[in-house]
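Apart from one protein chain that is not included, each protein chain of the complex appears where it belongs.
Which chain is which? They are A and B, in the order written, and residues in each are numbered from 1.
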Amino acid sequence: MKALSMRDVRFMYEGSDRWALDGISVEIEKGEFVSVLGSNLSGKSTLCMLTNGLAPHTLKGKMEGRVEVFGKDTSGLSVAELATSVGMVFQEPDSQLFCMSVEEEVAFGPENLAVPRDEIRARVDWALGLVGMRGYNDRSPFSLSGGQKQRVAIAAALSMRPEMLVLDEPAYALDPLGRLELYSVLRELRQDYGMTIVIAERDSEEAIAFSDRIVLMKGGRIVDSGTPKDFAREPNRLRTVGVVPTQLSEISEMLNARIKGGNFQFLRVEEASKAIIENCLASRAGGAR
Amino acid sequence: MTGFVDLFTEANSALHRMDPRVKIVAVILLSLLALILSELAYLLALAAFMVLLLLIGRASLSKTMFAFSYVFRVMILIVVLWPIFDPSGATVLLELGPVKITWEGVLDGLGTAIRVFCLAAVWYILMFTTSQRDLVRALVKLGLRFDFGLSLAISLRFLPTFGATVESIKDAQRARGMELDKGGVAKRARNYLAVLVPTTVTALKTADMLSLALQSRAYGARADRTYLRELSMRPADYVALAAVAVVFALSFVGRYLLSVPL
Partner (left out) sequence: MIPRTHSIPSEERVISVRNLKFVYDGGVEALKGINLDIKKGEFLAIVGGNGSGKTTLAKNFNGLLRPSHGTVTVMNRPAASQTVAELSRVIGYAFQNPDHQLFCSSVEEEVRFGPANLGYSDEEVKRKVEHAIETMDLQSLRGLPPFSLRLGERRRVSIASVIAMDPQIIVLDEPTTGLDAGETKVLMEKISHLNREGRTIVLITHDMRLVAESSSRVVVMSDGRIVLDSDPRGAFADIDLLRNCSLVPPPVMLLAHSLAKYGIPKDIMSPQELVLRIVLEKGGAR
């Protein structure tokens, strides 16, 4: 059973005359960390909204094809029913937190699901601990930093114990430190809890560093897909969809072009550093001194 | 920055710990009591009790001064003007042409001013010692529908956000040379539009996003919703409620059924 399976999905928003999604077929395994990359209006956000039924249940429009989440067809299920399978985190920190305290925010989902009180307490503690926000229970979400707000939003989704987390450009409004905090939490979720993670992004740095698989979208279609390694090796595949490759892959690309027999490919700074020293700089007279 | 002040101050006083439902009911009864009483001595006693409650509730001095600065102005106006407009008493103190001041008028003015103080104080004490979250929770428990309570809570939660947005929009337009209160009628109307339109658009976008967020968090999934924090009445709450209820009942019966001057 796949975590997410879309077959020939098309979606057109009410009042629009263009397919926001134009024939999407994709399968995502349980426990996979998948980044969906594309420029604005590529359809990545709409793809997210289809996973928990917000489209077409709330965001109305014309839909074709079939979306299954953990084997369940989403067309017959309400957004609220899907909430225990798919946790959703949105772009804007300020409009997805609506309670007067962090604790209420995280308890809101399980309360709606009529979870017993002791269990809610346990889940709130668990979820806040996971995102590094324990001790903030009584703080107003309004008073938190952007990165903290987004982590509370993740905790608020996790407390419903979903099997998959879908995040629509969650780092949109964050500063670099906030981004880093957010992605560290996601990595932990993936590693320690085997959470399936689908994240829409426009920036390749984190996608390459954190995901198992990258899916590229353009004009409502999936035009390419591969591992971070594939895209680090062939940065042009990212450029064709208007995504800037990582700086490391730009470096390896240029080195390969300029150094005879060069076959560099970097995912991380440490390995780039090591490879460059070994192949280019170690022999340099007086090096390492 | 936004002109919006949350009167609540975090503290661990007896009033803070009191069940918010008891506080709401007590505040209503004490307000009615302030209206029932008319004898100056009893009103003074009630006012003294309010001051005591402010002390028990550890009201912050700055917020108290802020809150009462308006009340005191109203009280002074009442004390000064009441005797002038109510010359019905028998004991004349002063007569200047058409203006007649009587002893009874002065006492009534004082009484009314103290009553205003009591009414203001009792509601301020509620606001000082009860968080918005507890207020909303209590209202829901007292019978307000959950979705109304949620709307109220969301409105309160978004007040500061919204205030900040309006300020930012005003700043953005001022930076384009707009002067809100200058120019003819047409120009001013346009200036207000320059603030109103972006405010409305931003509010609508936020509302749309909020509805997506609410649904994604299983809002309305089940009718038998549970609550993480239940309100529970402790012995002290019952005692407080009973005490207020007894005083109110005695005053009511005394004043209206037995016609005791209170």
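The working rule: a contact is a pair of C-beta atoms (placed from the backbone, for glycine too) under 8 Å apart; a residue touches a chain by one contact, two chains touch by 3 or more.
In this text the structure is predicted, and so the values were computed from the model without any measurement.
For the chain excluded from display, the touched partners among the shown chains of the whole complex are A, B. Of the candidate positions B:Leu35, B:Val74, B:Leu193 or B:Val260, contact with the unshown chain belongs to B:Leu193. When the full complex is taken into account, the listed residue touching the unshown chain is B:Ala172, out of B:Ala172, B:Ala189, B:Ala207 or B:Ala242. Residues 39-41, 145-146, 172-173, 175-180, 202, 205, 242-244, 246-248, 250-251, 254-255, 258-259, 269-270, 272-273, 276-277, 280-285, 287-289 of subunit A touch the missing chain (whole complex, contact as defined above). For subunit B, the residues touching the absent chain in the complete assembly are 1, 165, 168-169, 171-179, 193-194, 196-198, 201-202, 205.
By definition in this document, only the chains that are shown with their structure count from here on.
If you average the Cα atoms of subunit A and of subunit B, the two centres end up 45 Å apart. Against subunit B, the residues of subunit A that register as touching in their complex are 49, 52, 54, 57-59, 78-81, 83-84, 87-88, 90, 92, 94-101, 103-104, 107-117, 120-121, 124, 140-142, 156-157, 160.
Interface of subunit B with subunit A (complex): residues 131-133, 136, 153-154, 156-158, 160-161, 205-206, 209-222, 224-228, 230.
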